[in-house]
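A single protein chain has been omitted; all remaining protein chains appear in their positions.
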């Protein structure tokens, strides 16, 4: 078959290894385009000199841009026919990616579970992003609901991988090259935020800004990542769907929410890991997103006095004013309230305040 | 005249040579922007290392991006007042273009033919793209219908150039630097497709994906190419036209159709030439495109065992589901069925399978 229509549930097997087309060289211009499409103000991505001051070779690609590129390439092989993107686990951002680097994406099938109706199944994959030197830069597990081609064929598979609900501190990647000793001198260069020390467990940040998503914004972003999922691109087919319109790629929602969160967490210099994430309700062009973050946990690193990690729960709601926010908060977590579009549980790395002598 | 309103039919003369403003340096970021606007997954453009494995200096600009840049620059001098873009012939992609290269565009008037009404004429130009070393990278003929400024002036010109209906195999450019001997090792890196050997004359590929075009997509793409044709940009004027809205630049339609065709022809590593092309019906924002390709002819190259050429007929239809496709097929070629937007007859270069010993 020269033409690919994607895999169905019965096309997957435990241990199957897939290397995804097409390797992608990232340019400085990808950072510009990403800023233009999302409003990202990631300090390490924005400035060569700033990144160098903290030990990096030069400016780094935004963490989420790296995620979207690696994820996007896996779509044609893994989730082209998926009816739901069910979850993420053990997402670890292992190494900085620089302009000029080329990313390759590959996946291994690590679990398969037939659903009770027998018409579909859940496929679990471990996907890895690897740079041109063969170094792993990103690793994550995701699971998706995939229909069967032959809905009557009972396969009887039920092999669910053991997955960590949280990336424990010993497995949180902190780049060796990163050194935030000089942070105090450069604090002026950051979007609003503070030192790791200043955030308290249980604290909630209501990020004050909002962003309306245009149809052209999300399709351009999704194409940038070589993501070919038709639910984002084929209006003709989506008119006949239960949504009546194209869906915004969930990763674009994460990027917008994360960019909004930079007003309050602008000092979160690097995403270390995601523990999990749920796209609670779908997002469409014309929706206006607003975000807020809760501090869930704080950890220090042995042998590192310059950096600490915050476990954060980032949530995005749509078409809700700041005034309406209090009424929506009791509904969060576990509900399917249609105004809630995202819950992302992740670890961010922040500078620690220098000890006062 | 400081301000240019474009040339009318009587402003052209056989042999006239026009060098077009403004030379344009292409950046890695132009590749990113092109991917973002079209969904292109051209392997040689996507990855530095992949391109090097096949003998190129580094990643190459997508062939169609080069075409649009060279074409776009010719618009203010040639087709600003054109009422129809009638055809292309002898379009040859002569040399790879790399990030950092600067393209210059120039045209020579090679034919003029007054139409029977006497109110307009057809202008034939040979347009060339030249890089900063003076090397020709692209050469093509196009002809356009241009109104007269003074519609009553009879000019009596009727000089139609002899144009090849097909670029013959001896004139098909195959880059000397390109070497696909190592293709088998890198086949994993390609979008869906196959070896030259696996395609049969008469075979038709129904590319399964579809793409809806946003207004912002096509105006951004067209501006990227410095193409100033007002039919794409001036909604106020187009409201009063017979279309009632802006037209999508025909080249953007070609780019979208070609990107869709990469699911089935992802191994078509390079466009060698176009034999001809017709924009059958106009495309507008909101239209959803679908593409299919017929294999018309296969040729081998003497002294090249690594690469062969396929002559392909790429066709794009709009607002037609996959299920409706069979009903539209009998209408193709020669009809003005409004759902048919493109027929492009071109030569692509594909890897040949290694002989089995």
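Labels for the chains are A and B, by order of writing; each one numbers its residues from 1.
Criterion: contacts are C-beta pairs under 8 Å (C-beta built on N, C-alpha and C of every residue); 3 or more make two chains touch, one makes a residue touch a chain.
Nothing here was measured: the structure is a model prediction, and the numbers come from that model.
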{"item": "Option touching the unshown chain, where B:57, B:135 or B:235 are the choices", "value": "B:235"}
{"item": "Contact residue for the chain not shown (choose from A:215, A:234 or A:306)", "value": "A:215"}
{"item": "Selected from A:38, A:74, A:275 or A:315 as touching the chain missing from the view", "value": "A:38"}
{"item": "Touch criterion as defined above, residue of A:7, A:27 or A:73 at the omitted chain", "value": "A:27"}
{"item": "Interface with the undisplayed chain - residues on subunit B", "value": "1-5, 19, 21-25, 27-30, 32-33, 37, 76, 99-100, 102, 104, 132, 214-216, 219-221, 223-224, 226, 228, 230, 233-237, 246"}
{"item": "Residues from subunit A at the interface with the omitted partner, ascending", "value": "27-33, 35-39, 41, 43, 46-50, 59, 99, 188-194, 198-199, 205-212, 214-217, 220, 263-266, 286, 288, 319-321"}
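Going forward, only the chains that are shown with their structure count from here on.
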{"item": "Separation of subunit A from subunit B, taking each centre as the mean of its C-alpha atoms, in whole Å", "value": "36"}
